[in-house]
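What you see is the complex with one protein chain gone and the rest in place.
We just call them A, B and C in the order they show up, numbering each chain from 1.
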């Protein structure tokens, strides 16, 4: 079985395979982040979600995030899988697994990964509410590209 | 099946059941921490480990950590399982799962939990090396009880 | 020929997931202008442009054979 560390997939995902990808004898700590479809956002009830990706570039950007992480935290191993397509409430959209000999880098690198995914990975979600639907840009939750463009190199995060 | 959120167990543990314990429709983020037996610590090769617990008090202390967390981060749900007995390299010793509507509290509460476990939960490990064995006190890695006693109330962490 | 991929709201606005432009060479900035004026795709303004799967700045050039993607603000995770 090939061990693809950075993946966009269309089927349901579970945490076990990602843990296996980063597990090793040198590891003492593994952190995982599991992003699920939340029912209520900003007071609105979500019925379901649709994720769309520019798949080849999205996988490339996930890999770039992995490279940024191993440069910043050389002791870590990282694996990321993002699901696309229709998802229901509580379905898993993304899993990030990081292993490290000690716990601190495993937490820091994991949180860095999710922040960067929300900045540079070409994936979009369309929310279906009771009374409508819309493609969500991060501008609804944050400032869109505060520097006029995505922080491509991750320089803000040193 | 009863859903015991804070447990000391003697058999191998996996992350799936802990995720299930904290999963809910309001959650958008679940973090897990998986503590595994690391082969090399401070340059010494560990062969295996033995964990011993004062079980009833350890479960009570895990529950206290859970209470501290839901007071500090009211949006979170927490579950912790610690294994005791003989463990080999890469075996899982502890799993912490935290769910939250948004990701930041899920990371913060999770890291808080492992820090507190290392301070107040009556569990001890005995390391078996190639050339000997010893019960490890945190004093070998850290200052033992810097205030002369464990920080029972977690007041340092506000 | 330059292929332009569209996603999310832009895809719905254009009614297609790709445009094929019969152009030999133009800058990213010129492409933005064309998409806004000829195709009335206003969200291009707040989008990034990727050329052959790499984010590109306005002054960079696109040539026949390149694959361009218009990337509206992302919302994965």
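The criterion applied here is as follows: a residue touches a chain if its C-beta (ideal position, glycine included) is under 8 Å from a C-beta of that chain, and two chains touch if they have at least 3 such contacts.
The structure displayed is predicted, hence computed values, not measured ones.
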Shown chains touched by the chain that is not drawn here: B
Residue of B:9, B:47 or B:136 touching the missing chain in the full complex: B:136
Among B:18, B:98 or B:117, the residue in touch with the chain that has been omitted: B:117
Touch residues of chain B, complete complex, unshown partner: 35, 51-54, 56-58, 60, 82, 93-94, 114, 117-126, 134-139, 144-145, 149-150, 152
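Rule of thumb we're sticking to: only the chains that are shown with their structure count from here on.
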Distance between chain centroids, defined by C-alpha means - chain B, chain C (Å): 49
Where chain A touches two or more other chains, by residue: 35, 114
Touching two or more other chains - residues of chain C: none
